[in-house]
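Chains shown are a subset, placed as in the full complex.
Labels A and B are assigned to the chains in the order they are written; within every chain, residues are numbered from 1.
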């Protein structure tokens, strides 16, 4: 229980850092409050949408102030060390961010299964948890979300989520399934970015 | 009851087909997963938003896996026969899609009235059910939703929804009111598209 909670907080902080840096990288002349909005939406957008759809109230950051404190810490850290992060910390950050996406996919999937969502929808909600913070952020900033453009963005999440459901149904212990599925998502996604893999396009 | 459920599933499938084809028509190089997101959002976006606003939990596709199966079937059917659909099946599809909009408007209105929403808001929620799947899809894809540009998009839905409320209050049987109102929306909308009807613009 405690491990899950700390993992969730850590993932939130990582997403706040990467949300801030994405905004700094793309836009100029943002002030600290605007940066906070980007960090906040990136960090809690996907999980909040999932909780509303499956009626899993209260939403985490509503009942527990630690989430906002972690986001503000992530924001300040990202702003203070922004030249490092965008420089020689660029690669470690991407690994971190990808790990965060893996963790949030399986945590979201598990939460959905836990409240009785059917497995097909639960897989989808896992992906929503991990990717829709970024989608909402891009939509509010009037940009096309990456998930609609770059091909191999959602595929690793889908693969890992389906794997997790199959491992559970095969009787594997949840923790081992969790670690395996997160590893598959992370490695698959890092390789896909590096090698430029993509699904074949379908022409109209 | 069973008829309503089957109608709802059928409408979901039709919206999945038209969502996929709209995406294929507008964008190039989409892969199957991106197409699924378009199909999914088009098919369940409006109804999910309605259910969240009126607290009508559980959302249909969360508790019943048939909705996702119908969407995946619609997606595969649309991809497999995409040249037929965009060719000589273009007109039948538009009739089908318009029928789907009519059905979703009145189904959504009825569901809202059923949980005690006031009639003015219920009419609005009927329109949201039918049109906001497309609105959310266009917004995520960074396009201006048609409802904000082409004039006669929401008017037939409004007309049919108001008619349905008036017929119910006049004591007509719900099923007859349903059929009449859906027919009015469908015919009105097909005529409006064909004749290029529009409401008069208001200049600033």
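By our rule, contacts are C-beta pairs under 8 Å (C-beta built on N, C-alpha and C of every residue); 3 or more make two chains touch, one makes a residue touch a chain.
The structure presented is a predicted model; accordingly, all values stated were derived computationally and were not measured.
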With 2 chains placed, the number the full structure-file assembly comprises: 3
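The definition used in the following text is that only the chains that are shown with their structure count from here on.
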Contact set on chain B toward chain A in their complex: 24-25, 28-35, 37, 40, 48, 52, 57-59, 61-65, 68-69, 79, 82, 86, 139-142
Contact footprint of chain B on chain A as seen in their complex: 52-55, 116-121, 124, 135, 139, 142-145, 147-148, 151, 154-155, 158, 198-204
